[in-house]
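Below are the structure tokens for one structure; questions will follow.
Shown here is a partial selection of chains from the complex, left in place.
When the chains are written out, they are named A, B and C in that same order, and each has its own residue count from 1.
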Amino acid sequence: MTQSPPSKPFKRILLTGAAGGLGRILRERIKPWAEIVRLSDVVDMGEPGANEEIVRCDLADKAAVLALVEGVDAVLHFGGISTEAPFEDIMQANILGVANLYEAIQKHNVKRVIFASSNHAVGYYKTTDMLDASMPARADSMYGISKCFGETMSRYYYDRFGVETVCIRIGSSFPEPANKRMMSTYFSYDDLTEMLRCSLFAPRVGHTIVFGMSDNPSVWWDNRYARHLGYKAKDSSEQFAGKFPDTSEFPEKDDVTTIFQGGKFLLDGPMYR
Amino acid sequence: MTQSPPSKPFKRILLTGAAGGLGRILRERIKPWAEIVRLSDVVDMGEPGANEEIVRCDLADKAAVLALVEGVDAVLHFGGISTEAPFEDIMQANILGVANLYEAIQKHNVKRVIFASSNHAVGYYKTTDMLDASMPARADSMYGISKCFGETMSRYYYDRFGVETVCIRIGSSFPEPANKRMMSTYFSYDDLTEMLRCSLFAPRVGHTIVFGMSDNPSVWWDNRYARHLGYKAKDSSEQFAGKFPDTSEFPEKDDVTTIFQGGKFLLDGPMYR
Amino acid sequence: MTQSPPSKPFKRILLTGAAGGLGRILRERIKPWAEIVRLSDVVDMGEPGANEEIVRCDLADKAAVLALVEGVDAVLHFGGISTEAPFEDIMQANILGVANLYEAIQKHNVKRVIFASSNHAVGYYKTTDMLDASMPARADSMYGISKCFGETMSRYYYDRFGVETVCIRIGSSFPEPANKRMMSTYFSYDDLTEMLRCSLFAPRVGHTIVFGMSDNPSVWWDNRYARHLGYKAKDSSEQFAGKFPDTSEFPEKDDVTTIFQGGKFLLDGPMYR
């Protein structure tokens, strides 16, 4: 249940990856939470709106990142590469980028961080497995490996410096499920927004890993260790069930995209044959 | 949320035990899922309706079972003995029957199997215990032992041949709870039907064990390992609460039918004194 | 779903602590469950109403307690000290009191006991931890230690004599949450009453530990091991969310009242500096 705070709770929030798929969606939705929203990306983000600051920034540039974070109360880190790519590219954007960001976060005493992790951090679990946040990661791609890295790095910053982060292993955050797999991983924009709100304003989050999903009928993930966040999904993929009629056209027994949770990522990557 | 598929998803489903208590209920309810429903039992099943095939068959007859399964896409195995009985009878119907059935299923490349297991596979757990599918079975009867056997056999066929089975440990599937115990184990016909639908059409089920129950206020079973099925109960025994007013007439301390989950089965059996 | 029993199920219920905060609330609410409600406290409880018996009693007085319990079918033990206090006082009221009470309960063959335990039995877990009833206690105060004692004592009486007790680790049972912490621990009077009803009338409870809370958005406790009770919360702290607007005024990193579940109890106690 969102409420209208008497004044905006944060002075300045930084949203990285503001030009990306989810960044564009969130740009408007996070405005109620801060007097100023600072937006960052490596590509053009258009003109700043009211109470917006636009900062073009390559996260691999340490000095630039240090400047980017100055004056910021909270960081929503949605930047970096969000699909499979050659490791060298992933490393610059998602590994060096995260390292630079957390160093800046710690130096500037940022109060709260949300790290957009991914279900691809655990994509090699089976679609018949039930995961919770205590189980070891099993990345399905270079991209997924970089998300595991971000989770490890943020854990370190919490253990050593007390920087509080919520890592959201985002499922499939799109207007609607594009295939049957997404019936299990669907994460509506409204639910994503609510999970961000809960993660930003819970008094204590420590270092929390949570799976980003709506209240779907079929799920693979159990969020029991993140119930302190107070997140309750309001949407469900059930409304889209009609798009995927019951069928006996089952996938082949050796079809890795349905055996494993990672889906098409099981086929991606420069190294796969 | 059921949906009307544009055409019936399966060409032919086999329902064993079609003359039994649940078999008669399901005979109509499964029609939307297959162009042809093949019905089987050892006793008379009446005349075939539209799109029905009637095959009288003793599951202990290997050759007959092999013929029974030919041309079948999916099997709903509700056949065999469903109450306590002398072991020799149980063995023919529920042990040899299951062995014959799975051999035929594998030979005919059946796509999906549902095995009607029972709460009596775990009837020696206490009514104050909370079970999940990872815990060892504790059968309460020869009948319950035969259901454990079916679960073990189906696991083997999945591990060795990739035959996918959902084992449903059915609670109490009746029009309404007949006693206080069934307030915990109630499984409405609609919920049973929905669980069958989910089990038949999930893209992957591997070898799944699930407890068959409605969304009752008091439950003994936790279905967390079967959430990939997408089953959501729509009914609850709560509507029948008025049948069993609050009372302090508690059972005796040594009353095994309320100490253990198996209820009256704790008193059944040719060997019990 | 409460139902109107044809007659009151118990002949006589004893409510200890009847003059306390929750005792006064429950005095009316428990009337439907017994023909006679016996009320007990060390302080004045006013005049007895219809079907009420008033017994002034110090629980540390063994003979008095033995008399108090005579003729009683069920005990709701809300008596004793309910805040932090010097150990000697806690010991008389909450330790000797509980020992006297259970000895009397066993001698008089009381059928069912509810022990008002407290979240302060586990107050040294973190607010980012998720607890269940199988985890070791971590008391946050002399008061919390006395509640652990009661849980241990009642477990003994179940193991040795079969006395059945439900220990309710009560969260924050007040008209509404008084601070942000209580958004997680809120336990409405209606939900408390329903949990008592479930605990009193379930056919078997053995020795059950359950966390007393409403269906709050943010929770720290998982009641999976008590689902046999049949309790379903009807209230939620969500309705009070507007009292605590989202804010970035987070507590200090070393603020123990928000690090640990026990809240202000972390600062209480005669010994704390």
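As a convention for this text, a residue touches a chain if its C-beta (ideal position, glycine included) is under 8 Å from a C-beta of that chain, and two chains touch if they have at least 3 such contacts.
Source: prediction; values computed, not measured.
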Please report the number of identical subunits in the complete assembly described by this file, where 3 are shown. 6
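Throughout what follows, only the chains that are shown with their structure count from here on.
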A correct list of chains touching both chain B and chain C reads A
Just how much do you need to spin chain A so its Cα atoms sit on those of chain C, in degrees to the nearest 5? 120
Compare the two sides of the chain A and chain B interface and say whether they are made mostly of the same residue numbers, over half shared, or of different ones. different
Residues of chain C that contact two or more other chains, please. none
Of all residues in chain B, those that touch chain C in their complex: 126-130, 180, 183-184, 216-220, 222, 238, 241-242, 245-248, 250-251, 253, 258-259
Can you list the residues on chain C that touch chain B in the complex? 1, 3-6, 9-11, 33, 73-74, 111-112, 162, 197-198, 200-206, 208, 224-225, 227-232
